[in-house]
Each structure stands twice: as structure tokens, then as C-alpha cells.
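Structure first, commentary second.
Only one protein chain is missing from this complex, and each of the others stays in its spot.
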Amino acid sequence: MASRTLHFKIYRYDPDKDRKPYMQDISVEVDENDRKLLDALVKLKAKDDSLAFRRSCREGVCGSDAININGKNGLACLTDLSSFPEGKPIVLRPLPGLPVIRDLIVDMTQFFKQYHSIKPYLINHDPPPERERLQSPKDREELDGLYECILCACCSTSCPSFWWNPDKFVGPAGLLAAYRFIADTRDQATNERLDDLEDPYRLFRCHTIMNCVDVCPKGLNPTRAIGKIKALMVARAI
Amino acid sequence: MFRTVTIRKFDAVIVGAGGAGLRAAIALSEAGFKTAVLSKVFPTRSHTVAAQGGVAASLGNAEEDHWHWHMYDTVKGSDWLGDQDAIEFMCRKANEVVIELEHWGMPFDRLDNGRIYQRPFGGHMANFGEKPVRRSCAAADRTGHAMLHAMYQRNVRAHTQFFVEWMALDLIRDEEGEVLGVTALEMETGDIYAFHAKATIFATGGAGRIFASSTNAFINTGDGLGMAARAGIPLEDMEFWQFHPTGVAGAGVLITEGVRGEGGILRNSLGERFMERYAPNAKDLASRDVVARAMVTEINEGRGCGPHKDYVLLDITHLPPETIMKRLPGIREIAIQFAGVDPIKEPIPVVPTCHYQMGGIPTNYLGQVVVPGKRSQNEVVPGFYAAGECACASVHGANRLGTNSLLDLLVFGKSAGETAVEELKKMPKAHKDLPKDAFERTLARLNRLETQKDGANVHETRLLMQRTMQKHCGVFRFAHLLKEGVDKILEVQKRVEQTEIRDKSKVFNTARIEALELENMIEAAVATMVSAEARKESRGAHVRDDCPDTPECPNGRDDVNWLKHTLWYKEGNRLDYKSVNLRPLTVETIPLKKRAY
Partner (left out) sequence: MVRRNVVGAHYGLVDWLAQRVTAVLMAAYAMVVAVALLQGAAADFVTWRSFMASGLMRFFSFVLVLALAWHAWVGVRDIWMDYVKPVSLRLALHVLTLFALIGSVGWALGILWRL
């Protein structure tokens, strides 16, 4: 693949000068070293230094560069440029459902507030032993598919229930984290955690629409975790 | 124009929320001090999140192990440039800090008996260098991620006050040299603040982005180094940079050494397992500097692979697919994403890639920043601490062992935090007054950027710096290239002083942020080039063509003239040296020896 030109339609909004957001048409040359959408964004920024977006690790582990790409949430650094059809402009927007600060940068306060609301830390009231707390490899396996979350917010911002109630519904990322602690044999607060979630908004706003599973760049499955929380609630209620 | 600075007062301010910053924050918050933690990114987006292989601790879960053996390996790995007091301190503390993390919920992999899983890693041996030992505590190939999240979570529990997406700009120091906080930019509003504090801890990470090809994140721009250098603090041992043998060719993304630990083999264009020629015993698992140089030699001699013959291949196609899926799931993902190959079926193209900065802000093992003064070569700078990759304690000396960096940030993050707690308890309630010119440097830098006309483009200047560093100060160092490199990098520095940005807006102006970052990177780059040019020996990661292996200088190492730490001062672009501490805290000195694996 030699160099080629990519066309973009990018959501632009600078509160300092724009009365309202608009879509900017812009194109950029990329060459064979530019594999990912993030590479193209970096080149775009070299052209127009006012384009604002977040990025850091460029390898899909930090969760900075989640944006809405052709209508679907994803990480720019993991999106292949070759996956875009020729001739059609690539449409980039900020993550839906959160307030926009500038261009592709959204205000994630609400998202992290929900994450913090589930008490995302291990609760164990026993005095810590001299050595590690023991955990069998099988019990440890329960945490696989849960602890890998990078808090990118792709899932929660594609969830209609989160759009309508971002202040009250914990959202898929937060619920995945909640189950990560419920599933940890070292955590002693399972009942308190279930009590806290037993609420028509916090947990039961999830209607199993599965958008979250579809977009998670790490291949995690929040819906399954949510199902397991519900199953535990049923088990304790009957 | 920037004119106003809002002042906020804290007991302590920590700059950086990676592993080192978060560990220090836990110590201060749990001791009840009013602590501000500043970070350019949300804490879990710091680059510690990318660490793969593990964290070293002689827990002895898999087989017998001892901190003294770990200490021996670290001194040897450092090519005797590490300070032995700090190394002893770190290796003795390792078990404690790793167990703490486990108690805080870090999801380590487990052995059948329920204890933390440990894997072998390059350079970590049993019984003073006898045979490899399993010392690296791991959570799959996502150890850094698991660690960083666990520490962030502990901070949530401790109600630490975070200032997320705030960039520290400059250190505030008074006439007596005492550090009184930092100035900072709130990215979301573009407003300038000063954090007035009795203790200031730097944990800003490395400057790996000064090289063109790097495993580091975009944000690893050495801000702490730049701020310290501008405030008159020297930078120690900046010529020592670790090049990791296996970065994905083109992308720079890291492929952990653990891949070779699981049986991966390096091959050249002839399909030959060339490491057999360079390290007959350890082969592909020789130490990082040895493997990296062997790869570069193969490529230079025309046995590289690909259309431009500029990389070699890392082959694991002979491993059972189940092993790859279970032990290296993240690596398979990276190979598919960034090399476009599934390692189960095809080898991965790799090249040595800039990875880790051994040098940094000089500290002692308590995490206090130290500089040469009238009384000693290690006088404490009051109120100033540093830990993690931005600091130089110095435990890694001329070459870091894999998994010792995550340990470094835990041990010294904790000790910096705890030393600050002890000092804060002794200090008066009131803050010392800020000097009159506290904000001058910051405002001058910002306003220079505002008014610059016909200046240099930030993106292009950064590329020029990165290419200059890569070409003149890479894996192998050549006397004439270094000499040229010094002139070139000083020229780049002049351009950096005249960068211009088109976007002058206030809200989340990333153009301004990148320009300010470049001003920090160039300090690290100049320090590196100048220190490297001056050190006329080969030691650890610093290998010169004009200092080969001779009987007087084994491996090119010259202990008579060069067993000393470099100190680079920004003012006058001046070098100074200080002696290496060969005296451990309690045990006997590990005597100088030729380094061979």
C-alpha cells in the first residue's frame, strides 16, 4: 500500500470561538507506516493543530482515545485504516451521551462517578496476614474477563439506558467492575454490594440490549456480568 | 496573554499518577495529609498500565529465593553503576510492597497452592548468578494494568484528591533552594494555577518519546526532567537508555521478554537462530543489551528481513497454540493488531526499540532529591522528592533488569511518600512564603508561545529531535556520530525555543500542551546526548565503537576512570560527576567483576 488520501468528516467544537458544533471536511495523506486511525489523527493534527483529541498509549491499553467512528464507538489506536471502505468519508464524532468539552473530547465525569459509586476496591475486614491471601487458580479465573477493563467508556456511551439516566444507572462498565469485586474470593462485601445495586435504576435499567458487548474493544462482556449479578440476587432472595 | 495565577495550598503535591505517584499518594493520604495528585491523564491511563511481564520479588513461591541473590543480580545487571545501598533497600523491601498490593486486591495469577504465580525473567538468578530463578510476580501479560488499577482503587478508598488533566509546568524554588510546589495548567479551562506545598513529589515517568522508535506512550515526555533541569537540579546518568530487543517493527509496541521465556526464538533472513553465535549459553534469553546489539549487528550486516532488510523475526510458531492463548493472550492481540500477523501461524517482525530511561532526577533511597553541595555530594533539596522512572536512586545503574522497574516505583514511591510524611510531621503549620518571582518562568514560557512569530512547527521539530536521537545516540554509539549529535541536538534546541502554535484558544488546547512538552523533551535529549558523548567507555546499555573489549577494560568498561555517575546541568550545559556508592546498608560490597551471562 503506497500513500493514499483519506477523507474525514470530523465533529468540531471550540467553545472559545464556535457558537455551535459543526462537521469539518478535511483530508490527509497517509503512507504504509500509518496502520491505525490514530496515526491518521496525529497527521491531521500536524496539519491543523487546533484539532483536539485524547491519546496516550497507542496500543489499546490506556483507554484514552475512545471516539465514535462511522457511528460505532471504538478506540482510534485499534481501528485499522484498511477497514474503511474506499471513497466514503470517515465520520468521527465524540462519544455520544456525554457533554462535549471540545472537538472529540468529552467530559467523562459522569462515567467515573458511576465507576466510583460501586466502591471499586477490595473490602476485607480481617487483619491482613503476613503473606498473601491465598486464592486457588480456579477462583482466580473467575476474575478473567472482568479485571481487564480499561475504562474507555465505549460501552456505557453506547448504552441507551445510560444515555437516558447517566446520573442514576451505573452503566455496563461500572457494573462489570462491581461484579469483578463480587466475584473475588478475597472480597467480603458481597451482600453490601448486592444491596447497593438492588435498585430499579442502578442495576435494573439494563434491558439486555447488548450494545455494550458489541463495542467493547477488549472483548469483554458486561451483559454477562450483569446477568451474573442478577442471578446472585435471585439466589439470595429465594 | 497569561497574567493571573491562582494559588492553592496543600500539605503535599504529587506530580504524576502512574505507579510511583499512586504509591506515594497512598502513603500520604492514609497518613491524613492534604494531598493533591496532578496528572496529565486519568490515573489509570498512565503508562505503567502498559507493563506486561511482572514485578520482581524474592517471595520464593515457586522455588527457593533470597533478597540477597536479587541484590547481586541487580548490581551485576547495573554493570556496577548502581548504588548498592539503594539496591539493598529495594530488594529487601520487595516482598513487603508486593504483598501489600495483593492485600489491596491486585489480581495476581496463582500457583496451585494459592500463592502468587512467579515466572523467570532475564538476568534474575539463584545463588549469586548460578541458574535462572522464578522471581517475577505476574498477572498474565498485563501486570502493569492490574497493578495500576489496584493502586488507583486503593486511592479511591483513601479519598485522595486528584487533579485529572492538569499539567505541571514548573517547579517553584526559593533563594535558599527549597522547593515550594509547582505551577500547573488546567487543561479543560486553560487557566494557570500554583500548588503551594510543603512537600513536592515528582513521579512523572520517563522521556522515552525523545527517540523516534519507542515503546513509550505519547505522554512520556520527561516533564519532570525538564522542570527539574530548568530549576537548577542536575540530571543523573542520562546517557543510559535501555533498548528493548523486541518492539514491533514500525509500530514500536512492546513484545515482552516473557515471549522468549516461553520459548520464542529470534531468526534472521536466513532463518538462522543467530543468538546461538552471540550468547552460546543463554541464547535468546541473554540480557537485553546483549540481544539488542546482536540484532542490530545482524541487520547492519545485511541479514535483516523484509523489503528493506530492517528487522528480524521473533518466532513462536513452534509453540502449542494453547500455550500462546493462555500465557500470552495480550501479545497475540498486539501481534495481530500492530504487526498484522497471528503469531500462532507466522513470526513477528521486531526491532530493538527505546524502552526505559535508567537515569533521571538524583535521589537517595528515601526518595529525597539530592544534589552536590558544600558539605557533601548528596545534599538533600528540602521539600523535593522523586520516584519511579523520572528518578535515579540509582538502582538500575547502566542497565535495568526486566521487572525491576515496577518494583522500583513501588519501593521508592512508598519511601518518598513515607519520608515526606515524616518531614511534614516535623514542619511548622504555616507554609513558607512563596518567592516574588515564583511564577515568572512559567508565565514567560507561556507568553513566549503566545507571541512567537515565524517560529518552528512543533510537530516537525519534535520529529527532527527524535530522528537525531535515534541516529546519533541509538543502540550502538559511534564516537563521530555522538560528536556530530551534540551539535545537531543543540541546534534543535534553538528551534524548540522558537516554536510557534497557530491555535491560541484556551479550552483543552492540545497544541499548547504539545509545545510545552517538547520544551521538556529537549532537556532530556540534550542531557542524553551530551552525557553520552562525554562518557568514554562502554558500560551496560552505553556501548561505544571506540571502547571495545580489552583485558584492561573488560567489555570496554573502564572502572579506573568511569566508575562514577554523570550529572548534567542545564545552566551552561555543564557536566559534573559523583562517585558510585559501593557500600550497601548491612551486607558486604558486591565486588567489581566482568559482566558475563
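Each chain gets a letter, A and B, in the order it is written, and its residues are counted from 1.
Note that a residue touches a chain if its C-beta (ideal position, glycine included) is under 8 Å from a C-beta of that chain, and two chains touch if they have at least 3 such contacts.
On a predicted model such as this, the values are computed, not experimentally measured, just so you know.
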Which displayed chains the unshown chain touches: A
Option touching the unshown chain, where A:Asp144, A:Asp195 or A:Asp214 are the choices: A:Asp195
Selected residue (touches chain absent from view) among A:Ile10, A:Cys62 or A:Leu203: A:Leu203
In subunit A, positions touching the absent partner: 161, 164-165, 167-168, 195-196, 198-205, 207, 230, 233-234, 237
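Here is the rule we go by: only the chains that are shown with their structure count from here on.
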Centre-of-Cα separation between subunit B and subunit A, whole angstrom: 28
Contact set on subunit B toward subunit A in their complex: 41-42, 44-47, 49-50, 99, 102-105, 107-116, 139, 142, 145-146, 149, 153-154, 156-157, 188, 217-219, 250-251, 253, 333-334, 337-338, 340, 457-460, 501-503, 505-511, 514
Interface residues, subunit A side, partner subunit B - complex: 14-17, 33, 35, 45-46, 49-50, 52-64, 78, 101-103, 105, 108, 112, 116, 119-122, 124, 128, 130-137, 139-140, 143, 147-148, 150-151, 181, 184, 186-187
